[in-house]
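The other protein chains are all here in position, but one chain of the complex has been omitted.
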Amino acid sequence: MDWLIDWLGNNAIVQDIILLARPAGFNLYFALISIPIGFPFAVLLALGKNSKNRLISIFSKAYIYAFRGSPLFIQFFMFYSLMLSFNRSLWKPLGVDDFVLHPLFLGPLVLVLNTSAYAAEIFYGAMRTVPKGQIEAARAMGMSRWQEFWSVTWPNTIRLAWPSYTNEVVFLFHATTLVYFTLPVINEQKDLMNKAGELFEKDYNIFLHFSVAAMYFIAISMTIFFVFGLIQKRLSRHVRKDERQKIRFKPVNYIR
Amino acid sequence: MIESVIELLVSLLGEDWRDGLEYITNGKHMAWYASLRFTLIAAFAGAAFAVFFGLMGAALKQSAIAPLRWVGSFYINIVRGVPDVLFFLFFPLAFEQFVEYLFAQTRCTAAELAANAGSWPPCEAAQWFLNSNDYLLLACVSFGIVYGAFAANVIHGAMQAVPLGQLEAAQAYGFTKKQVFWRFKVRQMWTYALPGLSNVWMLLLKATALLSLLQIADIVLWADRLGAPNYLARAGMVHPDWRWKYYLVLFIFYILMTMLSERIFDWLKRRANRGMLEMN
Partner (left out) sequence: MKKLLLTVALAAFATTGFAADKVRFGTEGAYAPWNFMDDSGKLAGFEIELGAELCRRAKLDCEFVVNEWDSIIPNLIAGNYDGIMAGMSVTDERMKTVMFSEEYYPADPSRYAAAKGDKFDFDNLKGVKIGAQGATVQAAYLEANLKEGNTIKLYEKPDQSVADLAAGNIDLLLADGSFLDPVVEGSEGNIVYTGPNIQIGGGVAVGLRQKDTELGEKLNAAIAEVKKDGTLDKMIKEFFKKGPFYAAE
């Protein structure tokens, strides 16, 4: 067994895997915080876009258009400098300046704003394809608007949107690499790409470091696809087998 | 020429605007506007490369030879798992190292190679100085490779969407297999590919914001330079941190570019769908 431990200790790939484990944690942290918070915002925005109220629908449309139509990179820079400019006037008096300007808060904030726009577009599209027959039946049965939403629209929306939403979640995870390219690094917090870049600068071995980083990304992405695939099966359990949607790789709408 | 424009605007808006107008047209700002060429070249050239790599990828995926199919499939699917940023940083550096490696083989003496065994570059003569245009070309190719994978996915799907009846009719008329493929399948595929390709274009457009990561002095880098607080009168106008203003301009710029692209693609789609009964 000694030879195994020896080999593990000296093998460059294994060393890289261990070095990049903590940075991977940062990427995971950003993704795991942004996705659950972005989800309800996205639903609200999708409802807003679908709403009959002109003001709400225009605001939702404009928000979704703005955040989907501009690069995430620019959004990060813009929000950081905007927040900074309010530091003396707002955050310091409130005492929250440490918190608000910290990358661990600001990163997820911008990611949430961004993902809610993309996910809202997905949910909006799905809401439009909810089978009209079911909605008519609900109305005919005398359900209130809220009951109709909860029993008919929402379950259908989430089922129809799930494959696209899976793609969106994976691409959000990929987008977390941009956080530390734009926000300042505090106390040695580095994410996968930063750390891989740092290791590269030391020994110029690009293939090793970037491949190990890529492996982390692939592993986590595949896990997300797998878990979401299981949820897709559960969501479609009442649908005829040949009518169920498979989670297909359809990235083109979801990269930022 | 700029001076006459400023004079015109001042005559319309009043003298107080003069200082501001002169500031936003000084040399540093003009360098900012000029760096827009990098963004546009990267977008258009990147798109051209992406379509090329996309066609290659789709062709590979449909090949009769299994290993080629695997290569095509790998190419299309690798972007599922790996972020595009990683590829953008990887390709230029890897290509530079590859070329310097080739240099080292042909230009370095064995003694130099042995002496520099662990470090890079292997020897003095193997260095390759890249100027801005070289970095830009590398960036375009990187964009092309990454977004080519997405384009390949779209083109592959579009090829499957061409109605079988059309191809069968072509065969019935006596066209050879090759002719059916190029004259009918590929020609008709574009209509179905257009929506997907327009999405790939939007992605590419937004990815041009990342050019500063590829050692190119692009609009984002200049916005940072211009907005950074300056306290030394010799270095330019003394001003506090104005970066959010410049980034806001970039934000709006990209949204406008997206709007413009959407309009153009809508027009293209309408044109491409003329005479087609089935629309995607």
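Going by the order they are written in, the chains are A and B; count residues from 1 in each one.
Note that contacts are C-beta pairs under 8 Å (C-beta built on N, C-alpha and C of every residue); 3 or more make two chains touch, one makes a residue touch a chain.
Bear in mind the structure is a predicted one, so any value in this text is a computation, not a measurement.
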Residue among B:T109, B:N133 or B:Q179 touching the omitted chain: B:N133
Omitted-chain contact residue, chosen from B:I2, B:A48 or B:L102: B:L102
Of A:R88, A:R128 or A:R145, the residue in touch with the unshown chain: A:R88
Chain not shown, touching residues in chain B: 26-32, 95, 98-99, 102-103, 105-106, 119-121, 124-125, 127-131, 133-134, 137, 217, 224-225, 228-238, 240-241, 243
Those residues of chain A which, in the complete complex, touch the missing chain: 84-85, 87-88, 92, 97-98, 101, 184-187, 201, 204
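The rule we apply is simple: only the chains that are shown with their structure count from here on.
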Cα-centroid distance, chain A relative to chain B, in whole angstrom: 23
Chain A to chain B touching residues, read off their complex: 65-66, 68-75, 77-78, 81-82, 84-85, 170, 174-175, 177-178, 181, 193, 197, 200, 203-204, 206-207, 210, 213-214, 217-218, 221-222, 225, 249-253, 255-256
Interface residues, chain B side, partner chain A - complex: 76-77, 79-86, 89-90, 93-94, 97, 118-120, 150, 153-154, 196, 199-200, 202-203, 206-210, 213, 220, 224, 227, 241, 243-244, 247-248, 250-251, 254-255, 258-259
